[in-house]
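Quick one: structure below, then a few questions.
A single protein chain has been omitted; all remaining protein chains appear in their positions.
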Amino acid sequence: MDRKLKVGIIGAGRIGRVHTLSLKNFVPEVEIKAVSDICFDAAQKLAEQNRIPYAYKDYKKILLDPEIDAVLVCSSTDTHAQISIEAAEAGKHIFCEKPIDLNVDKVKSVLEAVNKANVKLQVGFNRRFDHDFKKIKELIDSGELGELHIVKITSRDPEPPSPEYVKVSGGMFLDMSIHDFDMARYLTDGEVKEIYVAADCRIDPAIGEVGDVDTAVITLRMEDGTICVIDNSRQAVYGYDQRIEVFGSKGQAEVQNDTPSTASWSTAEGVFKEKPKYFFLERYMDSFADEMKSFVDVVINDKEPPVTGVDGLVTIEIGLAAKKSHEEGRPIKL
Amino acid sequence: MDRKLKVGIIGAGRIGRVHTLSLKNFVPEVEIKAVSDICFDAAQKLAEQNRIPYAYKDYKKILLDPEIDAVLVCSSTDTHAQISIEAAEAGKHIFCEKPIDLNVDKVKSVLEAVNKANVKLQVGFNRRFDHDFKKIKELIDSGELGELHIVKITSRDPEPPSPEYVKVSGGMFLDMSIHDFDMARYLTDGEVKEIYVAADCRIDPAIGEVGDVDTAVITLRMEDGTICVIDNSRQAVYGYDQRIEVFGSKGQAEVQNDTPSTASWSTAEGVFKEKPKYFFLERYMDSFADEMKSFVDVVINDKEPPVTGVDGLVTIEIGLAAKKSHEEGRPIKL
Amino acid sequence: MDRKLKVGIIGAGRIGRVHTLSLKNFVPEVEIKAVSDICFDAAQKLAEQNRIPYAYKDYKKILLDPEIDAVLVCSSTDTHAQISIEAAEAGKHIFCEKPIDLNVDKVKSVLEAVNKANVKLQVGFNRRFDHDFKKIKELIDSGELGELHIVKITSRDPEPPSPEYVKVSGGMFLDMSIHDFDMARYLTDGEVKEIYVAADCRIDPAIGEVGDVDTAVITLRMEDGTICVIDNSRQAVYGYDQRIEVFGSKGQAEVQNDTPSTASWSTAEGVFKEKPKYFFLERYMDSFADEMKSFVDVVINDKEPPVTGVDGLVTIEIGLAAKKSHEEGRPIKL
Partner (left out) sequence: MDRKLKVGIIGAGRIGRVHTLSLKNFVPEVEIKAVSDICFDAAQKLAEQNRIPYAYKDYKKILLDPEIDAVLVCSSTDTHAQISIEAAEAGKHIFCEKPIDLNVDKVKSVLEAVNKANVKLQVGFNRRFDHDFKKIKELIDSGELGELHIVKITSRDPEPPSPEYVKVSGGMFLDMSIHDFDMARYLTDGEVKEIYVAADCRIDPAIGEVGDVDTAVITLRMEDGTICVIDNSRQAVYGYDQRIEVFGSKGQAEVQNDTPSTASWSTAEGVFKEKPKYFFLERYMDSFADEMKSFVDVVINDKEPPVTGVDGLVTIEIGLAAKKSHEEGRPIKL
């Protein structure tokens, strides 16, 4: 490719800003040509701070720009599907934040549009690019751990979302656990055949009032016999707790939380260590950059996306089965 | 008590020897007067090595000795109940290895006999006396972790049992997981209301052929809302893996495996640490000593046993529910 | 400051490239206008890769450019002093890599020129900006550790330099230990009053043949009574070993090596962890970025440099005293 890849950012909120910085600082092959946000001020501000030539209120202006090769869909969740379909129809490659949509049929429509237009679609499961989890994956793939028997994923947020957010987000399984479903599929390289959920509202009654849970232990039986267990909490008061352990016929591997420093200190009061990095922006910042590098590499070098539309679809299906398991108090087959 | 407590050991196998050494080395208040084993040679050898005055083939001789205050039932599992009942009827205090019996009714008979005779009965869940798990319990009891939400117990053996042993032991849930059921009850100070098992035979097909599993993830919903999750394997090739993590509204606590030393070393090949202590005799040796101190204290000072007959009964009930959940593929209420 | 700070890079070698990338990616207040290198190709290549408008063979062209506010002196060590003096005379603010010079008088000339011209001079002791060591410093400054009694610095390279490099670098004390002398002064906020060196050539006889050592334990007695001990090796086969421990009247603090991931894994062969990040570029990459941010902040906001010319001078004096102690086999007062 002789010229730089031209990219448009749709949605100038938190994750849009993160991807903008990643592209600007770490992906020299890219030029961000335009940014849009229904809140035009946000688009304009992001454009100014990053010397992006164009800022729009309407994302369609980005789609109409023939120079733009690819778009990042970072708008609110309920707009992901519609924008992605239009982007595909406009012949743009697409990086779409997770979830594509909470409705399986809508997600399937996106996949169809993408297939028809023959554009790339990569979904925003950034944790696959995390240095710690990649190391676990490497150890599995090397065969050093043998056949996988058990996978344990701990995923706890530092603070609960507002009940308002809970309502629009699809609930904990589709908003939070979905990352862990993706991780289970990624690590085992296989599909879930059955799911069982033990969950409750233990932290914030307001979350229960809008019909959601905040604490869960989720058992996934994979097709190859691996048993995955995910434990989720919306509030780990000590910070963002993101750990994984895998156990196989030849060994075990685990990763701990990343911390701001390796310091430990001892006084008459006790022995202390650093708390985990606070939340996903701190913990996963490097993975966001690697995710962008990956997407740009996919587009420029015509590669298969490492996180596909199918990954986006299947995780939604698992999330919906999780809800059902919780509601009916029994394991659900997929 | 002016004189020493006189104790008889019934069963001179591995665990009988462990308790004999613990009593001899660490419990000066005790005198072991006799040991019995259906294999008389084993009894005689243990007696000689430890200057125990009497060795018998028949345990009834111990029960008939009016000087003996208490017995340790360390014989094979299928004799625990009968011997315990006779011991109670003979007015002996009883320390009985786990499980009391695999049959709930038989266990209940033991409890009735014990109650009727008004003797002490302590059951051999030694892990309650482990320094690491006691620390976890202290942290919970101190309130520092707030209300418990999630308890995670990892319990993996270094090598699988023989299929012959599997057949008589009652299977993994009643032989191995039973320790974890006790730990869940101990840590949460509550009862299981529902259990769900995802289990399989992944390690040794011979175990599957005799109808048992060797790999399991078990979800326990406790009456107070805590969710406990146990992961079991019959073969962790790196050694005995015994860890616990608890998570609550105010914090989290965890313990790692004990190792022979704190050494780590680094070469061109990598960075290395010690493997876990090999198996239960290495890992739990101190807990066995504390268990004996506890039992002797219970008898001498007329205290409530820290592990009661009810603890022995309920864990059997959980184990049987685990089997049922595995067989029927659904959660089982208790 | 309305406009961006305009900077020239003198020296397009490894460290020149590192600083160029740091400025470009992380310091938006800066515009790199020109780069020079006596190897013009290197200058040109760096300019092209980073869209730097001008590339020169002769650094004087940078000094003559009235638009350029500040220069980074990243050329070979023996040119640092001369270029810095000329840069000061040209009214440029200066970031100078360590060491300013191996000759104390020359360093003093630089300091005089800088003072006379009233420009900023910051010296390249990047480790002060390392996240781990900053945490140690914060713990000291917070008073949590009380009065400092002992400081221990481990600083070991992964592989020895070539004997050619050893000859021009001033030897281990002035090339490698100098970072540790700076760290000792930084952490204790004080001056060395006496130094004692136990050193030898253990790794590469060729290093001994050119009159240098490769293994050392250096004791520094600080004016306030703190005793610092540095251990240096030119070859830690497991990687770059950079750790610090401080011990005071109220407690202790330490940092471990940074690793590529937090993974540990266990197999039948043992328990493994990651090796340290390989060398200074991997380990200290973030500190280089923070160093640049700091320098730009110093210039733009007219602040006192956090690493001054005096820091550059005193560490050279300590390095020369270290050589003398080694040669004479006795402690040397400063």
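To keep things simple, chains are lettered A, B and C as they appear, and every chain counts its residues starting from 1.
Everything below uses one rule, namely that a contact is a pair of C-beta atoms (placed from the backbone, for glycine too) under 8 Å apart; a residue touches a chain by one contact, two chains touch by 3 or more.
No experiment lies behind these values; they were computed from the predicted model shown.
Of the candidate positions C:T20, C:S75, C:S109 or C:T215, contact with the hidden chain is made by C:T215. For the chain left out of this panel, the touching residue among C:S142, C:S249 or C:N301 is C:S249. Residue-wise, the contact with the chain that is not shown comes from B:E144, picked out of B:E144, B:E209, B:D224 or B:E282. Within the entire complex, the positions of subunit A that touch the omitted partner chain are 236-239, 264, 266-268, 270-275.
Across the interface with the omitted chain, subunit B contributes residues 25-26, 131-132, 134-136, 139, 144-145, 250-258, 260-268, 274. Although one chain is not displayed, its contacts with subunit C can still be listed: residues 147, 149-150, 152, 156, 194, 196, 198-200, 202-203, 215-217, 219, 221, 225, 227, 229, 231, 233, 235-238, 241, 247, 249-252, 329-331.
Rule of thumb we're sticking to: only the chains that are shown with their structure count from here on.
Mean C-alpha position of subunit A lies 39 Å from that of subunit C.
Here the CA centre of subunit A is 43 Å from the CA centre of subunit B.
Chain contacts: subunit A has residues 250-252 touching two or more partner chains.
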